[in-house]
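Have a look at this one.
Only one protein chain is missing from this complex, and each of the others stays in its spot.
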Amino acid sequence: MTVSLQAEPIDVVAEYAALVGGAPGAAVATFTGYVRNHTGENPVGALELEHYPEMALRVLEELGQQAAERFGLLRWRIVHRFGVLPVSETIVWVGAMADHRGEAISACECMMDMLKTDAPFWKREQGPSGARWVASCESDGQRRARWERGERA
Amino acid sequence: MTVSLQAEPIDVVAEYAALVGGAPGAAVATFTGYVRNHTGENPVGALELEHYPEMALRVLEELGQQAAERFGLLRWRIVHRFGVLPVSETIVWVGAMADHRGEAISACECMMDMLKTDAPFWKREQGPSGARWVASCESDGQRRARWERGERA
Amino acid sequence: MSITIKLFASLREALGQSEFQLELGAIPVENEASSVINVASIKAALSARGSQWHDALNQPNLVHALNHKVVYLDAIVADGDELALFPPMTGG
Partner (left out) sequence: MSITIKLFASLREALGQSEFQLELGAIPVENEASSVINVASIKAALSARGSQWHDALNQPNLVHALNHKVVYLDAIVADGDELALFPPMTGG
């Protein structure tokens, strides 16, 4: 099992150690997303993350397996949180281990880009003027499309 | 000072914590390179890393500052080792913090690609049949050129 | 003969429920000859429940997932399926 959905903060130290293990491959790349204290001009107090558990697990597993095949990964891991997340806390962590740096880094980027548009999570920002659903970002769709078209490797 | 040249193993946990600090930006990407136990068919027992200290510091500082400007980084850090490095030990660590994932991940990749061709380090592999200098890799030059030409962002 | 409908995020809020069973017997079939029910049939039947339902289900970019997989409107729906409807995803 290389996907985790969890309410608890992500222990990036433990995740890294588990990914790398005793005999690391030559190249390990990681990405961590944190809750920002603002969106544009608007202050944000916390983020609510709603998710569709069964589908999220399935999508993230598929994403990881596809990235593993495409980039020849030795290991990979995706961790995503749900629930109410205070500012500065972790939201998502992805890690990839490969024989070469290009593969490890591209796999992290690809997993993040696919996850943004394909994994069933929805963000709602809590701020001084109430809560509002975060709109999906057009640039996320464009970033995803680059992988589909093979423009990025 | 956001560059370190050191003989000691890289403490990736401490480096990550120092990069992120108390108030993380939204996006943190890292890359770690480890000593492989083989190169192609040839077993490797350890890696010797020779370096030109004054120039290495200067080049890595410039690399980091250029990446920080180009990708709008909030923070960055490059750590590179020298000396005799056993198999499975760390060689290099880069970290980048930004407001968006694309910038953080691209900055890590760019710093690594530039570092490979521009920073004065030379690897010698120790194996059962003696030691041999590692030849520079044509693909490293090609990866570097993509950033120069603005093909990758 | 029923399916499970799941609603998420702004759609769940707008319609005031997150999950319910839908009897397929009352759904008009898309093609009388083959008596096939697809996602479009389900959406049409739910939209007929009132303007709130109509507006919520006909917003642009609504996503349909059948048994945890994103599908188009022509995907065929069968007894026991789980059909989820939601706005574009914003995780990560």
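By letter and in written order, the chains are A, B and C; residue numbering begins at 1 in each of them.
As a convention for this text, a residue touches a chain if its C-beta (ideal position, glycine included) is under 8 Å from a C-beta of that chain, and two chains touch if they have at least 3 such contacts.
Keep in mind that what you see is a predicted model, and the values were worked out from it rather than measured.
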With touch defined as in the header, list the contact partners of the absent chain among those displayed.
B
In chain B, positions touching the absent partner:
33, 49-52, 54-56, 58-59, 80, 91-92, 112, 115-124, 133-137
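The working rule: only the chains that are shown with their structure count from here on.
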Per Cα centroids, the chain farthest from chain A:
C
Quick one: chain A and chain C, Cα centre-to-centre, how many Å?
28
Chain A touches at least 2 other chains through residues 33, 112
Chain C touches at least 2 other chains through residues 92
